[in-house]
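Showing just some of the chains, left in place.
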């Protein structure tokens, strides 16, 4: 039996959700702090400003990709939380591990934006996404095993949440492996996977209706 | 029919509102991080400090304008959310697109404060406001179309929310076009429109009562 | 009569409170970002590190004073919100004006920490506290006048909230005026007033019980 303190700790799912929302909000907004604007001394007329903005392109792609990543992970974590009735201290710590990966993403993004043609930078970025996904999977597995999931949750929801993580992470891993050809190919594939999760399904839906 | 996972995702409007509040809070506070204070080595007596503070004027105007922009957009988004009964994954992603525009505003502001006489900087600033407004419009249109709006919402409220966005954005666009005369004229008009939304109506009300 | 949109806007007091909590949380944490640590090249042994930390003293006083200020203002604004039943768009904008003053405080603090012997820096710091207090007073006056206060609020609470703001601001103003003698005298008085609001009353209480 766990000690008393371990049993009374971390019961409140609402506080966990509030901490998550706060961390995602800060991480999403901090991404922009790393974007530089053209230096004043290098710009003398309108054309130079537009040129300098265009030259910041690679940075901005890494930034947009990270916002998408954070959006996907935020949506994923809160979908899970909606089905969890109660927390435990283990769930709290798995969740804090997930949030640790989230707070790391602005750093991975900065690394990738600075070294966008380096496989080591892309590998670290992928590792970060993988760590976040793995913690989400673990959290759901733990919640299932420890019977923390709301009683009225349909069985197909339980499977659906696991499947979604495994499929998305497989695509990310496949994209990351392509960095041995070229990091830009990797980034293109990862972005395509992310846009698929964010945008395409709603287009598909509309067609079918 | 959308897949099961897409149906169970993003139902909770409260979490969406919490993420929004967090992002607005961070963006509003981060704006100040870009304001510089006079350098210690350039100031030797009280008069020089006052002079150096006054010289930071253009920066501070861009900052005040951005706080007003964020205030107007925050009030707009939360008025909508009050009438939305339930989320969907599409609504979540439209909302995340809106928040993406919000996180961008500190960067546009920094650009405008550094290049306040450049049309390219003003154009980008306007584009940012326009993108946020367009996402808000799209969100409401989607919520109406997907029947996510609370059943007891009067019909005139539905139209009123759309109209408000269209009118405000028309004024902003008109203001932005004036940058072909002079960017300061644009900024003056945009500030006047914003102050009208923030301050004047309450003066008008008082007179009529 | 205000237009329809102005009547439906800003009703939700909970969202206003959440935005406030977010802005206070960010502002309180950002204060530390402006504190510098000793430079690595200037420190060669334990004694030098302790000396360098001690030399950062003035900075840290400004920082502690600002945390106290934010704490007092946060406690004040949430005490008010607990008695307000419903918002209006006017209340929302008065509140956003208050939050504008809050987001400015890290900047005023940085200015004061850099120019701690300058009356202009102290005057601006005081102006910031005054602006925040004035908005709080205005918000309560507006809530009273527009009948937004919960029906079961005792009459003495209404007066008590106004009185508290007026008395505290009088002390702050008196403290600020003392900067014509010396800014350190001002800072000492302001700190004493703040500590009185934060700490002393509970000591007084204990004695009386």
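General remarks:
Each chain carries a letter (A, B and C) given by its place in the written order, and its residues are counted from 1.
As a working rule, contacts are C-beta pairs under 8 Å (C-beta built on N, C-alpha and C of every residue); 3 or more make two chains touch, one makes a residue touch a chain.
Note that the coordinates shown come from a computational prediction; the quantities given were computed from them, not determined experimentally.
Of the identical chains making up the complex in this file, 3 are positioned in the shown model, whereas the full set numbers 4.
To be clear about the criterion, only the chains that are shown with their structure count from here on.
Superposition angle, chain A onto chain B, using Cα atoms only: 90 degrees, a multiple of 5 between 0 and 180. The chain pair from A-C or A-B that repeats the B-C interface, sharing more than half of its contact pairs by residue number, is A-B.
Averaging C-alpha coordinates per chain places the centre of chain A 25 Å away from that of chain B. In chain A, the residues that reach two or more other chains under the touch definition are 22, 25-26. Interface residues of chain B, counted against chain A in their complex, comprise 1-6, 8-12, 15, 18-19, 21-23, 25-27, 30, 33, 89-90, 92-93, 96, 99-100, 103-104, 106-107, 110-111, 114-115, 118-121, 124. Note for the complex: chain A touches chain C at residues 22, 25-26. Interface of chain B with chain C (complex): residues 17-18, 21-22, 24-26, 28-33, 35, 37-38, 40, 43, 46, 49-50, 53, 64, 67, 71, 74-75, 78-79, 81-82, 156-157, 160-161, 163-164, 198-199, 201-202, 204-205, 208.
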